[in-house]
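Omission of a single protein chain aside, the complex is shown with its protein chains in their original locations.
Chains here go by letter, A and B, matching the order in which they are written, and residues are numbered from 1 within each.
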Amino acid sequence: MHTKSLRELSSDLHAKKISSVELTQHFLNRIEKFDKELNSFITVTPEHALASAKKADELLSKNNAGPLTGIPMAQKDIFCTLNIKTTCGSKILDNFIAPYNATVVEKCNQAGLIMLGKTNMDEFAMGASNESSYYGPVKNPWNLNCVPGGSSGGSAAAIAAGLTPIATGTDTGGSIRQPASMCNLTGLKPTYGCVSRFGMIAFASSLDQGGPMGRSAEDIALFMNVLAGFDEKDSTSVQREKEDYTKNLNNPIQKLKIGLPKEYFTQDLNTDIHKAIQEAIKIYQKLGAEFVEISLPHSPLAIPVYYTVAPAECSSNLSRYDGVRFGHRCENPKDLMDLYKRSRAEGFGPEVKRRILTGTYVLSAGYYDAYYLKAQKIRHLIRDDFMEAFKKVDMILGPTAPTTAFPLGSKTSDPVSMYLADIYTSAVNLAGLPGISLPVGFQHNLPIGMQLIGPHFKESLLLNAAHLFQQETNWHTKTPEGF
Amino acid sequence: MTWETVIGLEVHVQLLTKSKLFSGASISYGAEPNTQACAIDLGMPGVLPVLNKEAITMATKLGVSINATVNTRSVFARKNYFYPDLPKGYQISQYDLPIVSNGHLNIILENGEIKKIGITRAHLEEDAGKSLHEAMPNTSGIDLNRAGTPLLEIVSEPDMRSAKEAVAYLKTLHSLVKYLDICDGNLQEGSFRCDANVSVRKKGAEKFGTRAELKNINSFKFVEKAINIEVERQIEILESGGTVVQETRLYDSDKNETRSMRSKEDAHDYRYFPDPDLLPVVISDKFITDIKNNLPELPNQKQERFIKQYSLSEYEATILASSKEMANYFEETVKNADAKLSANLIIGELASYLNKNNLDISSSAISSTKLSGLVTRISDGTISKNIAKKVIEEMWNTGKSADEVIESQGLKQVSDSGEIIKVIEEIIKNNPSQVAEYRSGKDKLFGFFVGQVMKAMGGKANPAQLNELLKKYLAS
Partner (left out) sequence: MSVTKENIHHIANLARLNIDEARIPEYTENLNKLLDLISQMEKVDTQHITPMSHPLEGQHQRLRDDKITEKNQREDFQKIAPKVIEGLYIVPQVIE
């Protein structure tokens, strides 16, 4: 049951082979059984879920249901949920109950999806291992000694372990694609402006984008139909016609031109990952795609630029957590300064503090030009590289992450080494492009992910290419033992 | 040594929109605390700003009325600092790309000369909330109703050379924003707030002195006082060999002094950067032209029209067009009454009552309709201009109409020649020596006879008629 595709679940529900309440209960039972070990949820909402499932069953019985009505899902705990705690993985929001829904949550509710709970994440989505969460690390179902990736590590682990069929994630520098890669999932980071950011707690506003995570390209295409769309509450939301992301899934990809950036395929690339990708390339060649070597000359600078821009925006975005209107406040502040400094010091974890300090530094008088402004200029060059490449190719293929899942605690003592996990993903965010990660093999029983990057708003093409690949391979159908 | 004062003004104009700059919450004044602060105004997690179109329209209106460049591309930036009345920990403002730049405003100096004051820029920004200190000892209570209210900050060049010039500039700008209907101009409620950058330098010096920024001065009178007292303070420091410190100072109107606001000095590093939640604001040339073509009549246009249409002097027209309310009052009055007489009464008698009572024309005790009634009675000869002064005083005090006052006090002008002749004959009879002197050529005495008759008639004789009759009777 828990490994079925969304299409199968949907047809079972519509055919009344199973009710939404039964399906929801099934997943709730699995969460109960496995999540003590995995820690993939911060909050589980059984009552809310069962009540929604009951409503979904009514709609289904009246044949008044949408394609995803009654299907369980999980929300990353970065999306605000009305009357249900939203922590963003932080102590500073441990007591925060939003009086509003994020647009993404609203859309999921309207589609009849059943929210099982809120998934664990790196604090304020800052991390690549899910170890910065105030609620403790999440374990990778493929190897309980390893991280699931981050920051959407809870969502990834929950899907991989069959605790939910799909979940939302957010991706600022790779936070959907990298955990998808480490947990053998398919995850899409949509074009910036495609999915509303309203009610999605901000980390770095010009980079953050919500998106779908699931087992297959088809699942996330169906999910994307719910998540995407213009929202007047988000000034950066792009007004365009509603798209059916499943429409082009089976389009032939003969003559599709795929670029291989020479900067990604260097001797630094892990051999097993390289091999897995070479095999994937062969499959695409069999499907008729053509490969061209391209260059993204500024891509080595993506990490420096990203780790300037993202902390800068974060330092400002996180100023609102001041202990005045909501969230954690220190005991007995002796004056206003003490209230601010102690509430924030107690509420934020070390990684968030590091980023706030970095961001404050790169924006401060005397350093702005050398760091922030310089980074925004190179960001332009990084984007131009992609635009230039897309004149020659339809999409770009490369690794998602430089390694497979690494052992828990192995990188926490050296934060900067952790930052390199975003080496292939962050440029995509800087340029606002869509990117998808899909399973292409294993190294020592740990999943390997491959990334496809497309021009702005070409999600359909990426999903199409990923789907055809998954028709030819069964990597994405593999599940970890013991779940 | 002689010193020259240099003043630049920053005026925060609260725009008369219905909703806030970035949210759909109401901006109306005086609501219960925090009942008009929505999730966006409170800086709740995940919420996002969406820009109010009307604020852009209003800023454009100001821009085209001060001959400024309205920038077709402007950018909102974040100004980062912590303060309890600033919910997000940053204020959304415009920094290096404001919506309006390089304009000017002409002001009229006391000697009637016109001076051009440069306006560097005008930018849109959101207002902060308010900290109230009465709630409990050692605490402050934060009301965020005002947070997010649209402000247009209008920054002048350091072109003013005296407190009086500063006030003239402020009054001109105040009148303009009210004319444009982009601000209610209420200084008490903080809809029109002024910060003054004040410095002094030796006369003839090229370099500006170190300036102090005087914060939030809430009346025109206090602006003048605050600047003067600050100038005195700075001169005193410089003359005793000290140096002026660049700082923010608060004017205390009770003590008539300025004092340093050290709390605001801490960490003046605002870390401005473009707000990633908002995109560049792009407006078309057509948008600007349409606004330009649909502007209401502005003070100087009104002034010219008054001169032509009502044959007023430049002086009269300038005063009557100086505020929208004054101009409206005048035009209401002249609908049914003589323009020249109306202008005289408004600028003369009425203005002096308003000044005495510290009132604005909009709260005049005599309505334009009633004033028009009075003017009519002068024009139709019922009363003289002289008597009118008495009538207007009574109208002001009692709220009665001109006719009621004239009736109840029997002030109606006497135009019955029989009655006037009777009095003239009486006066001639009682002053034989003066009559003789007059008749022997001492013309100056004519005024004496006019006075005597008027006195006897309680001032009610029709002056023209009296002159004519008196000449005739004295001659015979």
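What we mean here is this: a residue touches a chain if its C-beta (ideal position, glycine included) is under 8 Å from a C-beta of that chain, and two chains touch if they have at least 3 such contacts.
Just so we're clear, the structure is a prediction, and the values are computed from it rather than from any experiment.
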item: Residue of A:274, A:325 or A:478 in touch with the missing chain, whole complex considered; value: A:325
item: Candidate in contact with the missing chain, chosen from B:126, B:143 or B:316; value: B:143
item: Candidates A:46, A:333 or A:402 - the one touching the absent chain; value: A:333
item: Touching the absent chain when the full complex is considered, from B:108, B:237 or B:279; value: B:279
item: Residue of A:124, A:223 or A:371 touching the missing chain in the full complex; value: A:371
item: Residues belonging to chain A that touch the chain removed from view; value: 95-97, 99, 191-193, 206-207, 232, 235-236, 238-239, 298, 300-301, 303-305, 307-308, 315, 319, 322-327, 329, 333-342, 344-345, 348, 353-354, 356-358, 360-361, 364, 367, 370-371, 373-381, 383, 415-416, 419, 429-432, 456
item: Residues of chain B (touch criterion as defined above) contacting the omitted chain; value: 17-19, 23-26, 32-39, 42, 44, 50-56, 76, 82-85, 131-133, 135-136, 138-144, 250, 261, 263, 267, 269, 271, 273-274, 276, 278-282
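Here, only the chains that are shown with their structure count from here on.
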item: Chain A contact footprint on chain B (complex, rising order); value: 39, 42-51, 78, 80, 82, 84, 87-90, 142, 269, 271, 273, 276-279
item: List of chain A residues in touch with chain B within their complex; value: 79-80, 86, 88, 93, 96, 98-100, 102, 197-202, 204-206, 232-236, 312-313, 315-316, 318-322, 324-326, 336, 340, 360, 363-365, 368, 372
